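A short worksheet on the structure shown next.
A single protein chain has been removed from this complex, and every other one stays in its place.
This part shows chain A:
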Amino acid sequence: MPEVRSPILELQGITKSFGGVEALRGVDFALYPGEIHGLVGENGAGKSTLMKIIAGVHTEFSGRFLIDGAETHLRSARDAHAAGIAMVHQELSVAPDLTVAENVFLGNQPTNALGLVQWRRMAREAGEQLARLGLDVDPMSRLGDLSIGLQQLIEIARVLFSGARIVILDEPTSALSPPEVERLFATLRRLREEGTAIVFISHFIEDILRVSDTVTVFRNGRKVAETASAATSKGALIEAMIGRGGEALEHSYSDDLMLPQQSESPVILKVDQLSLARSLKDISFEARAGEVLGIYGFMGCGQQELSRILFGKLKPDSGTLAVEGKPKTFASTAAARRAGVALVPESRRDMLFHQEPVYKNISISILDRISSLLLKPAQERDIAKRQVEQLQIRPPVVGLDLGMLSGGNQQKVALAKWLTYPPKLLVLCEPTRGMDVGAKNDVINIVRDLRTKGLAIIVLSTEPETVLSLADRILVLKRGAMVREFKNEPVSKDRLLEAA
């Protein structure tokens, strides 16, 4: 006979908007002690917003917030911490230059009566805590010397053992190896026995199903399903996540899409057995002229590293690259550019000069083509004007500082800098991220147009729609390994998510 449990945390009718856009619409959520609660949903579905409300990061919202049945208003992350709520964010927030022990005790190092840090005690207790997670790490070693997975586990350990009653983990497994995931799960289960309530957010639905007791699904800011993990399946969850019936404004890509026959055009890029530390394992593929190759995978699957290797920004540990049959080892991004490779990284900030005018941003990558020694500003402006016109960059003023442009227009400038003298291979990371529908369509059209001009294009994205809307052939990366290739066959969002 199960006792009637009362929730440790209860949210009722939570609505939260950002500048007129509703990120959460009337969400109810309850969390019980001794429960692992999985959260799934697409990017932007509202999971993280809800968790940030719980963790006291977002303090303005409507709805009721109850802890132990008492209505509470958290004013800051500090308040949340005092109430026993702790969160591990997706991005690592560790101090790489401090020791492991210092990281475990960050902010509350044990001190003696004089206020001096008790190093020996700190090291011993840190060692004990890490041992509980099955980690055999010297507490006095520098954290930055450890693998990313270990660093993430240590950050998780800090939160798990901080004495919090409610622990939120946002994508904790993306950088972990399978044995590390096992260790994390064993620890989570033990904490559950001790009565801790845990929220577990992940794109890896298998992980969610294995470790959680309950799963909640979010879609477009609403809670669309809540079910016991034992009573559902991966397929059912994916269906709930992406929905049916075209309620989204855009093409939802939930139906099968037929990929074309594989192109017979010349191979531009050949990648063979590329490996990089813990990020990439034996990646091999080809990219052909006039073809868009999509590479899909979750955050942290190794896409970013792969794109950097193709552009000479990172050096692989092993493996070879060949451009048009000629083996290349790029010593610098300049060498990659000379070989005809271009990259647009996911962060526009990384490739644009915000305090410089638009035309200088567009001409920077082609200056050596139009001037040997002296600059030709008039020609630069002409080229920039043509690109601005062609890509419909608004406002069409090439002398304007780039920082004055909207995000979508900045993304077009980032593309424009490569287009006057088109490269052989164009690598695009998250080309439509954070754009409104109009700008998204513009970018999609630009890319399709480039494909007809015979460029080999690689699109890397964590958003299935982006890959599906552009790619002729799709590779799926999972934890640094290539797990599936879709070509000349039907593909859909479900199938992609299923493969990843």
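The criterion applied here is as follows: contacts are C-beta pairs under 8 Å (C-beta built on N, C-alpha and C of every residue); 3 or more make two chains touch, one makes a residue touch a chain; residues count from 1.
The rule is simple: contacts and distances are computed from a predicted model.
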- [ ] Given the choices "Cytochrome b", "ABC transporter permease", "cysteine desulfurase" or "Zn-dependent peptidase", state the protein name listed in UniProt for the chain not shown.
- [x] "ABC transporter permease"
- [ ] Among A:Ile208, A:Met241, A:Leu321 or A:Leu352, choose the residue that contacts the chain missing from this document, as touch is defined above.
- [x] A:Leu352
Task: Option from A:Leu92, A:Met299, A:Val397 or A:Ile444 whose C-beta touches the chain left out - done: A:Val397
Open item on the list: Going by the contact rule already stated, which one of A:Asn409, A:Thr466 or A:Ser492 would touch the omitted chain in the full complex?
Closed with: A:Asn409
Open item on the list: I need the residue numbers on chain A that touch the omitted chain, in ascending order.
Closed with: 311, 313, 332-334, 336-338, 342-343, 345, 349-356, 360, 364-365, 367-368, 371-375, 394-395, 397, 400-401, 403-406, 408-409, 417, 436, 439
